[in-house]
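Following this message is one structure expressed as structure tokens.
Removed from the display is one protein chain of the complex; every other protein chain stays in position.
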Amino acid sequence: MTAGTYDCIVVGTGIVGAACAASFAKDGIRVALIDCLGAGLLATAAGMGHIVVMDDSPAQFLLTRYSQKLWLSLADNLPPTAEFRNCGTLWVAADNEERSEIERKHALYKDHDVPTRILSRSELAVLEPELRPELEGALLVQSDAVLYAPIAAQCLTQAAVAKGAHIFDGEVISIGQGTVTLRDGRIIQSQRIVNAAGERSPELTPGIPVKKRKGHLAITDRYPGFLNHQIVELGYLKSAHSVSLDSVAFNVQPRLTGQVLIGSSRQFDTTSEVDHAILGRMLARAVEYMPGLASCSIIRTWTGHRAATPDKLPLIGPWPGDETIFLATGHEGLGITTSLGTAELLSAYFNGHTTEIPIEPYLPARLGEVVHA
Amino acid sequence: MNKRMDLDCDVLVVGAGPAGIAACVAAAESGARVILIDDNPLPGGQIWRAAIGDPANPKSQNNEAASWLRRLQASGATQFLSTRVVARLGAKLVLAENESSSIEIAFRHAILATGARELLLPFPGWTLPNVFAPGGLQALVKSGLPVQGKRVVIAGTGPLLLAVAAFLKSKGARIEGIYDQAAWRQIIPFAITLIKRPALLVSALAYRASLLTSPLRYGWWPVSATGEDAVRSVTLTNGKRTKTIACDMFACGFHLIPNTELQSAFGCRLVDGNALVDELQRTSVNEAFSVGESAGVGGLDLALVEGQIAGFTAAGKDSNARPLFRKRRALRKISAAMDRTFEPRPELRNLVQEDTIVCRCEDVPWVSLRRYHSMRHARIYTRCGMGPCQGRVCGAALNFLTGWETGATRPPIYPVRLSTLIREPQISPKEKP
Partner (left out) sequence: MPNLVKMTIDGAEVNVQAGATVAAAILITRSGFRRSVQGELRGPVCGMGICFECRATVDGQPQLRTCQRLCENGMVVNTDE
């Protein structure tokens, strides 16, 4: 392989890597995409596939909203197997404090042209009869959606190839100094290497401030009509907030099949085994909000690892430790949502165009001194 | 709604087929506190399943079964029937559930006697109603399905075909034919090995004698089943000729494969799909034994011997186990011969058409699967294996069609009521069996 053949090498074919390859190729960047497993088989396959606007910080809000709009315009080009469904999210309030939080969100989202509707307790009961009746109401974010992420990742890699990207099947053993080395000895060179390896990104680029944050999910048998929207408790933000504690939060999603996908949990645990203790807590939390879930049949449980950063924002842009390495990682629980936005930001950055939203909040350099090999 | 129980015992036996019953009896009679779990309403597994309406005495079941069941009832073991182990919570702790309760059971030793299931291979029409697994049809008839006057074709492979045919005939079915894909040149050596086990030979001949009016053919296999709302006819071939036979029911299965999901959950090493065991039936995991069909498909006598070996050993009486080694050796030779005889032939890999459903739970056709190179890829991209059977049916079929391994099991081992997985702190006092 000669230097200069590729403008960019993307390492990782999760949803973020796939999205990057697709955007780069679309924008005329010559891309080599390194695929060791198949598209979307790690965190991408383990997660909920929820496309959601979140306002934990202004930067997060901007990136999720930007990305969500990109998903909505991509939706028609996704095959039925991607199960894209613009079902909306219901943020439910369990007490008065959370009810005020709903008002705050409603106003904030309105200021940013994200249409939302506040639902009273009785309206909520009509929309989601399986929710326990004592809730204080909810915020409906209709532009949120769900999809089956591995198929979306597969589509994005196919789109990349259709626009000229080359896929290399192989395991990456090292990246750096403009060189990607595969286990079979092949070497690919480029002045730009995008580390989109998610939970594995620090293995390839030591020093990346990404830690594995384990999550659990469970899925039921088919119960069509049980659930209509993705429903998340407002306390979810407390769970995602907490940096060190094990936590669970009520978070359920209706699949097109009629199955109910139940999450979520967070732990700093690098093992893959199902932890029955936290799984039980997560399911107990779900039953608190939807008592009917107790008698549903759970047919599978599994775990996955999110790539978590210290400030809950992803790492997008040049890596200070090596001028040929760029990061597209650290997306924690928002990888599916912000994959498209991440890709567009990086693509514009590479092409020297103005980015749609400022890239500064996500630049890896923001985290200060970086200890690297 | 969901009662919660915490139990403990010396020996937990999972599965109340012959192997599990033998293990339970051996352990309990040796003084161990035993808990026996089975997901059927009555003990006996598949082979000793009593037909309803038959009086529960030795006249309808054979003497051997009745004797073991009597010993089981007298053994003092605590039985949980219609109960299923759904997860392993710790090295010596499992979670089980039944209709009314979730149960956590602590044990010193676990004897996994999880039996076997029939290998079902896809072919056009295999998903039609009234296409059964042979053992499945037998179980349904024993549970009240009438077959009087029904025309039944039986195909696939294995000793079950003859046994099921004879049973169905005794219930009034018209056996239109029995077609085993094993070739004559494989059957004859196997039949010769049976001479060392006269009892087996006699029962095989008895089956044959009772079925003299039905054609029994070796070297024939199914090509397709046709019908609208249910199967109406079956087409079979021997590679040269084909024949189509009208029928009301088609029982088709390709011998047995061990149920090893629980062994997997325990972390037991599996070799060629069987739990690897030492001479005392211990798996690679200290606390767990594996016996019966789940340690290698071998038939009734072997299951009884293995069960006893494990039961004695788990109860600390392995001196009683060792005298059984010789018998086990001999029986294992027969079971190995059986496996060789009834191995499905390569032609069976070509029955499946593009639009033939392979994953029944999720309706995934062959054309969607064959482009992938592993079960993991197939699962993630097509949902194959993500349904409630957890890949038991399609995984086994795909393993035969493609060689794909099914990969590690994640809990729950069976679909489980959500409330069972919620492990609230104990409020009521510990219950002991």
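To keep things simple, chains are lettered A and B as they appear, and every chain counts its residues starting from 1.
As a working rule, a contact is a pair of C-beta atoms (placed from the backbone, for glycine too) under 8 Å apart; a residue touches a chain by one contact, two chains touch by 3 or more.
Since the structure is predicted, the reported quantities are computational estimates derived from the model, not experimental observations.
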Report task. Looking beyond the chains shown, say which of B:Pro41, B:Gly149, B:Pro198 or B:Pro346 touches the absent one. Result -> B:Pro41
Report summary line: Among listed residues B:Ser30, B:Gln79 or B:Gln138, the absent chain is touched only by B:Gln138
Report summary line: Checked against the full complex, the residue among B:Cys361, B:Ile380, B:Leu398 or B:Ile413 that touches the missing chain is B:Cys361
Query raised in the report: Given the full complex, what residues of chain A touch the hidden partner chain?
Result: 221-223, 257, 295, 297
Query raised in the report: Can you list where chain B touches the absent chain?
Result: 39-41, 46, 52-53, 82, 117-118, 120, 127-133, 135-141, 143-146, 229-230, 357, 360-363, 387-389, 392-393, 414-415
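The rule is short, and it goes like this: only the chains that are shown with their structure count from here on.
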Query - Inter-chain centre distance, chain A versus chain B - centres from mean C-alpha coordinates, in Å - result: 42
Query raised in the report: For the complex, which residues does chain A have touching chain B?
Result: 38, 40-41, 45, 81, 150-151, 154, 218, 220-221, 274, 276-277, 279-280, 283-284, 286-287, 293-302
Query raised in the report: Which chain B residues qualify as touching chain A in the complex?
Result: 1-2, 87, 89, 95, 376-377, 380-381, 386-388, 390, 410-412, 415-419, 421-424
